[in-house]
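Have a look at the structure below, then the notes.
A single protein chain has been omitted; all remaining protein chains appear in their positions.
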Amino acid sequence: MLLNFHMLGWWRWALGAVCALVAAFLLLPILFIIALSFGDSRWLIFPPPGWTLKWYEELFSDPRWLDAAFTSFKVAAVVAVLSVILGFLASMALVRGTFRGRAFLRGFFLMPMVMPVVVLAIALYATFLWLGIAGTFVGFVLAHLVIALPFAIIAISGALEGFDKSIEDAAILCGASPWEARLRVTLPSIKHGLFSAAIFSFLISWDEVVLAIFMASPRLQTLPIKVWGTLRQDLSPVIAAASTLLIALTVALMVLAAFTRKGKKQ
Amino acid sequence: MAAIAARRGFGFALPALALLVAFFVMPVMWLLLRSVTEPGLGFQNYATLFGTATYAKVFLNTFMVAGIVTVITLLLAFPVAWALVILPPRWSMVLFAIVILSMWTNLLARTYAWMVLLQRTGLVNQILMGLGITDAPLELVNNLIGVTIGMVYIMLPFMILPIYGVIRQIDASVLQAASLCGATRWQALWRVLLPLCVPGIASGVLMVFVMALGYYVTPSLLGGTSHMMLAELIAQLVQSLVNWGLGGAAAFVLLVATLALYALQIRLVGLPKGAQ
Partner (left out) sequence: MTTPFLHINGIRKTFGDVVATDHVELKIAEGEFMTFLGPSGSGKSTTLYILAGFQEPTAGDILLRGKTLLKTPSHKRNIGMVFQRYTLFPHLSVGENVAFPLRVRRTPADEVQRRVKRALELARLQGFEDRMPANMSGGQQQRVALARALVYDPPVLLMDEPLSALDKKLREEIQHEIRRIHQETGVTILYVTHDQEEALRLSDRIAVFNKGRIEQVGTGPQLYNSPASHFVADFVGDSAFLTAEFTRASGGTADLRFADGTEVRGVPLHGADPKGRAELMLRPERIRLVPQPGAGPSLPVTIADITFLGNVTSILARTSWGEEVGIRLPFGHPMASGLAPGAQTQIEWDAASAHAFAARAH
């Protein structure tokens, strides 16, 4: 009965009310920022006295914002590619491997996910200082790769588990070498998993702030660092405009991910 | 020959393994090593950490905030997870989209929203005063209230999803049977539905608590200096005070607490979401 909405009686009104409140709690702040970014009050009065695009103009006319966005994009793109490659190989080992200790290895691979980011951030900061790559492009990519990899492994190994090994065997008996079989049969068959791994890895890097806080140098800043730095000075509506663009990108990528999932089902 | 066959596939793991050893295990180990070697060999950093009232307060505060956030999140998340399963498909899709959207929306953007909403002249204070609940604007940021609201907001999806995953697996006929056995709705909820949700609840609670323990961004933007949390302390020790030894020690304490809870989670409910 409790799992049939129509038989809940008055409970369903209570449940509906809680859900509506939580949904509003989750959604309204996001809508609020989007509205603010078009409002013309520098002091963030709500509802705004008038509407304007000047915060976006300010954003796009400031080369530091553009540079930061471009840096973030490059880092996230490289992280996405590397994370899919490493994630695919690691998933092959975890799903197809026959060696002992696979469960342990899986737990190890997923550990950066539960690791407090601050600890990793200062640890990597020290190491990168020592290696001389703190605040460089390579440094950002390596740091983000460490925390993106677990998500890629989860997405890809999930897809690989759903893919029958016999299909790869069949390709091999058809005359394909093991690598040819993996590239021509296995990879295309798990492409939805690879794709969501790429999207998640991209988003993780694109949004990552803690690792970047410790590593950022004046020379190289990612977008979240630029937001963070501005935020500590004042609550300028330019941040609302930047946030709105970040939200737009997230929504676009999520819709893309949803479509690939749908494509997989067909 | 058999031994080789038994170890097949390990080579694939090597690139990822190399990355994590070089840029995860070794840096963390090095940090921990510094906690017992800087400024001198020994455990004086740990003695300082546990012996100083200020630091002790930070530990206490961290666990308290994480606890409060976890409890509030659970209370809000359970009805939502339940509704996600039983709501008519159209509504549950909308609700689900909102949860996922909020989860993947940029953390800073969301925190920024609450900074603006909760400030003295912010919308929340306007509404409270408009409704006559308070005469003067309340202090909602730079204190415990701000941190709690901000963290609950961010943690909710991580509590909703595991519980939803478990409720979705429950066979509705189990609850039909309970009601045929004479259980009232409350009894069915307490004696059947909730116990069946325990794996999801345990997994969500542990995940949220662990994340909250080590959270940095939200507490440092929405919290005040009087309620500093452990992650902020670590950052400050390293960044402002350049005290790697003490920072490493604090990091080690956080790490141990986290890994112990992670181990507990694996023990209780298996590897984190989707891993099986």
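As written, the chain order gives the labels A and B, with residue 1 at the start of each chain.
Rule of thumb we're sticking to: contacts are C-beta pairs under 8 Å (C-beta built on N, C-alpha and C of every residue); 3 or more make two chains touch, one makes a residue touch a chain.
No experiment lies behind these values; they were computed from the predicted model shown.
Of A:Ala17, A:Leu31, A:Cys174 or A:Ala248, it is A:Cys174 that touches the chain left out of the display. Only one of A:Arg12, A:Arg102 or A:Lys191 touches the absent chain when the whole complex is considered: A:Lys191. Taking the complete complex into account, residues 164, 166-167, 169-178, 180-181, 184-185, 188-189, 191, 266 of chain A touch the chain not shown.
Just so it is clear, only the chains that are shown with their structure count from here on.
Within the complex formed with chain A, the chain B residues making contact are 5-17, 19-20, 23-24, 26-28, 30-31, 34, 76, 79-80, 82-83, 85-88, 94-95, 98-102, 104-110, 112-117, 119, 121-123, 126, 153, 156-157, 167, 170, 172, 175-176, 178-179, 185, 188-189, 192-193, 207, 210, 213-214, 216-217, 221, 231, 234-235, 238-239, 244, 247, 251, 254-255, 258-259, 262, 266, 271-275.
Contacts from chain A toward chain B in the complex involve residues 1-5, 8-9, 11, 15-16, 18-19, 22-23, 25-27, 29-30, 32-33, 36, 43-46, 85-87, 89-90, 92-94, 96-100, 103, 105-127, 142-143, 145-146, 149, 153-155, 157-158, 203, 207, 209-210, 213-214, 224, 227-228, 231, 235, 239-240, 242-244, 246-247, 250-251, 253-254.
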